[in-house]
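Apart from one protein chain that is not included, each protein chain of the complex appears where it belongs.
And then chain A:
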Amino acid sequence: MIHSLFLINAAGDIFLEKHWKSVVSRSVCDYFFEAQERASEAENVPPVIPTPHHYLLSVYRHKIFFVAVIQSEVPPLFVIEFLHRVVDTFQDYFGVCSEVIIKDNVVVVYEVLEEMLDNGFPLATESNILKELIKPPTILRTVVNTITGSTNVGDQLPTGQLSVVPWRRTGVKYTNNEAYFDVIEEIDAIIDKSGSTITAEIQGVIDACVKLTGMPDLTLSFMNPRLLDDVSFHPCVRFKRWESERILSFIPPDGNFRLLSYHVSAQNLVAIPVYVKHNISFRDSSSLGRFEITVGPKQTMGKTVEGVMVTSQMPKSVLNMTLTPSQGTHVFDPVTKLLSWDVGKINPQKLPSLKGSVSLQAGTSKPDENPTINLQFKIQQLAISGLKVNRLDMYGEKYKPFKGIKYMTKAGKFQVRT
């Protein structure tokens, strides 16, 4: 199982280490540093690195490498999933997960890590339970602690671990009972030069924020559950019920959690809400090139496309770009060669465009590769796959909760080739 965990910052310093079994020397990380040196960018460090006696599995999040050390044959996904859980927990506790924050809260971090694994076996990884064991730091609590001399360690043991619903703590009480569900869909797509779709798929999630008293039992039904043929559920969802009736039935965890994630890949179901018209040309003879992009809405079901952001990695030989946008602001960084254009809202009557010229390094031939355009956007009140929640019912408790559903469509990895 998992032996040790090292946290390494971008500069290559080990700033935190935790051992669940015997101590593994820091020098084991030298193999990791070697691999890091070989990789051109931090993202490209291979996730599994063998060393003579151990294996190093790493994830790279928030500019920190989380490196787990294992000694025997352990499913690598198990370890990587666990590392993700560690990152999520830190983020949950401290709001952001960065070197500074971790160093500031080093005591809480150690306490949390101690509770997450026992001898390398996962012990309590649900944030609900962890928060009961070790209270997350808040300003108020810090002040109180300094005055009274108490700490963040909870004075009771997690009762949830004993129940049949380990994800929910007992004795929850709220004055306002509310349950919110966000249906968020991300479109991953590759669009080719001519504007036709090469691949498109939707990664959807339903994130919930449930603050309900007692032990509520919820059911959520959809208008068109047939859309969901490739789903992953939170452990609280009763799978049998879904199989037979296509209804989500569950006792929710307290607070924020991801109820469900789904995947729609059938090409005809994926509508592409925006299009990009582009004309980027580098000429061989002169050191100037032309650059023109226009962004427009396509299938948006009458909703506004907002938060549009266009980024593109220009070839190395581009020296500078002289561009004028019809709206929004643009920046070209001559060092990283990254062009970004913050467009904002798309007005269908007056399409935003960015025009101008590109100056190339003199004496070099025209670049071989064409820049790929990366697009970000948001559409409120629309789930692009057409998924709609029918109704939400609550059983097991007497009060009437306040319910809310929100839809949103976002661009995931949305790339246009030129």
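Methods note: contacts are C-beta pairs under 8 Å (C-beta built on N, C-alpha and C of every residue); 3 or more make two chains touch, one makes a residue touch a chain; residues count from 1.
Everything that follows uses one rule, which is that contacts and distances are computed from a predicted model.
Missing from the rendering is one chain, named in UniProt as "AP complex subunit beta" (options: "Phospholipid/glycerol acyltransferase domain-containing protein", "AP complex subunit beta", "Melanocortin 2 receptor accessory protein 2" or "Serine/threonine-protein phosphatase 2A 55 kDa regulatory subunit B").
Touching the chain that is not shown, out of A:Asp229, A:Glu245 or A:Asp393: A:Asp229 (per the contact rule at the top).
The omitted chain makes contact with just one of the residues A:Ser27, A:Ser72 or A:Thr324: A:Ser72.
When you scan A:Asp118, A:Glu178 or A:Glu306 for touch with the missing chain, the hit is A:Asp118. Counting the whole complex, the residues of chain A in touch with the unshown chain are 1, 21-22, 39-40, 43-44, 46-48, 50, 53, 55, 57-60, 71-78, 80-81, 84, 114, 118-119, 121-122, 125, 151, 153, 155-158, 161-162, 164, 166, 188, 190, 192, 198-199, 201, 203, 229-235, 239, 243, 258, 261, 263, 265, 313, 315, 368-370, 372, 374, 413, 415, 417.
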